[in-house]
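Missing here: one protein chain of the complex. Every other protein chain is in place.
Order of writing sets the labels: A and B. Residues in every chain begin at 1.
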Amino acid sequence: MVEKKEYPLGGVIPKGGTAHDYSTGGWRKLRPVVDLDKCTSCLICWVMCPDSAVVTEEGKMAGFDLEHCKGCGICAAECPDKVKAIKMVEEAE
Amino acid sequence: MAITATKGQTGLTGNSAVAYAMKQINPDVCAAYPITPSTQIVEDFSGYVADGEVTTELITVESEHSAMSACIGAAAAGARVMTATSSQGLALMWEMLYIASGMRLPIVLANVNRALSSPINIHCDHSDSMGARDSGWVQLYSETVQEAYDNVFMAVRIAEHKDVLLPAMVCLDGFITSHAIENISLIEDQEVRQFIGSYNAKASLLDTDKAPTFGAMTLPDTYIEFKRQQSEAMTRAKGAAIEVMKDFGKRFGREYGLFETYRLEDAEAAIVVLNSAAGTTKVAVDALRKEGKKVGLLRPRLFRPFPWQEIAGALKGCKAITVLDRADSMNAFGGPVFSEVRSALYDLDPRPRVMNRIYGLGGRDYKVKDAVEVFNEALKAAETGRVETLVKYITL
Partner (left out) sequence: MATLKDLSKQQELFSGGHRLCAGCGIPPIVRLVLRAANGPVVTTTATEYLEVGTTIYPYTAWRCPGYTRPSRTRPRP
């Protein structure tokens, strides 16, 4: 017999932020790659990212959270024309 | 020390009694939008708020949909919440009723039964609460002002019972009970507090540490499990109701059960009817008993969950039963109480004849002579074993 799983009362998700444990990286067709030598850490990519997938350290761009990045390319598109530090590359490559 | 039935007597209308019970409960939040015939509940209660007799946060909203929405928000935050409505008001709450029960929030609502439009009618029938019978709310029905008053306290306890945690609705007949003054026994505030205790919600919307999400989306992989969980709680509500009613009887001397029976033990024909019409029916029972006719009454008090085994057990000696419905399911097969009672009796052997009569819609009077007629018809069916008309309208 299958043991009855416990479900929280009334569909409440008892703890916040559990989506962090859910990987959406597999949705990605294009992967963002940052050239940190070119990057000025203006953080426009960070503020525009729909998936909270731009990682910052001490107020500086530090790379991407590829578990959550869906490869939408907004970061690359929003990276200022003078900088263009982010490139989207085929995930298959 | 429990008060006796003769202590603290006072004359109150059904509405005032419910409002007084709410005052004694002193809920954290009440969000309401008054509607006839339950208006006086909210009116009286807002007086208690204005006079500082309760510490309740009274939220005056723009509709009943908003009233129930505010109740749900407050209950999700962990508050003890109450409201009152009738008819179109309950209808407008519909969407939110299911959310209150699905989120397992023990909100208590007093519903003063009134007909639904159209045509518009402000008088008593049970179309409103019967339409909400599948919304996952516990439903208690009340014959008298005293019972409505008592049911409010029991509803709080049943709803908040650890095995239940479902919203509960106390139903009383519009005008007939809501506006009639009856001499009733009040319970002292201190005793009310002891009886209902305090409510501690399992999760709170204001808990910023755990940060729970309420009203989350569930996909086909989990939705049915939550519904089963809710259904099991409803099943347990019967036991909780028995426990709460027993405790109530012990403390205050007024005994209540899942249903009331009147001279049913040796009855051959019986009427099953909710709320105030039971009083009229009892007079007819007494009159017919004097003529030597074996008739009796069963009045369900707890309609959700429906105590079908107990009701079948109580009716198993009857040969013919007429279920009186003050609402029509518009299914061309009778009223809601009929469907449930008839289904409950299906497994009985021998199986009694069961008929349905729709009566009193829109406040049409149901008189002793109507009950007598129904009984005579049922006695005939008991004798012949044949039902001439399964479903029909009476009191026309």
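A few points about this structure:
We adopt the following convention: a contact is a pair of C-beta atoms (placed from the backbone, for glycine too) under 8 Å apart; a residue touches a chain by one contact, two chains touch by 3 or more.
Fair warning: this is a prediction, and the values are worked out from it, not measured in the lab.
Just so you know, the chain we are not showing touches A, B across the whole complex. The residue touching the chain not shown here, chosen from B:S16, B:Q40 or B:S66, is B:S66. When the full complex is taken into account, the listed residue touching the unshown chain is B:I99, out of B:I59, B:I99, B:A269 or B:L302. Screening A:L9, A:L43 or A:V83 against the full complex identifies A:L43 as the residue touching the chain left out.
Within the entire complex, the positions of chain A that touch the omitted partner chain are 11, 13, 16-24, 27-28, 41-44, 46-53, 56, 58-59, 65, 67-74. By the touch criterion stated above, the residues of chain B touching the omitted chain are 65-66, 69, 72-73, 76, 95-96, 99, 204-208, 210-219, 222.
One rule holds in what follows: only the chains that are shown with their structure count from here on.
Chain B has its Cα centroid 52 Å from the Cα centroid of chain A.
Only residues 102-105, 165, 202-203, 210-216, 218, 222, 225-226, 229-230 of chain B touch chain A when the two sit together in their complex. Against chain B, the residues of chain A that register as touching in their complex are 5, 7-17.
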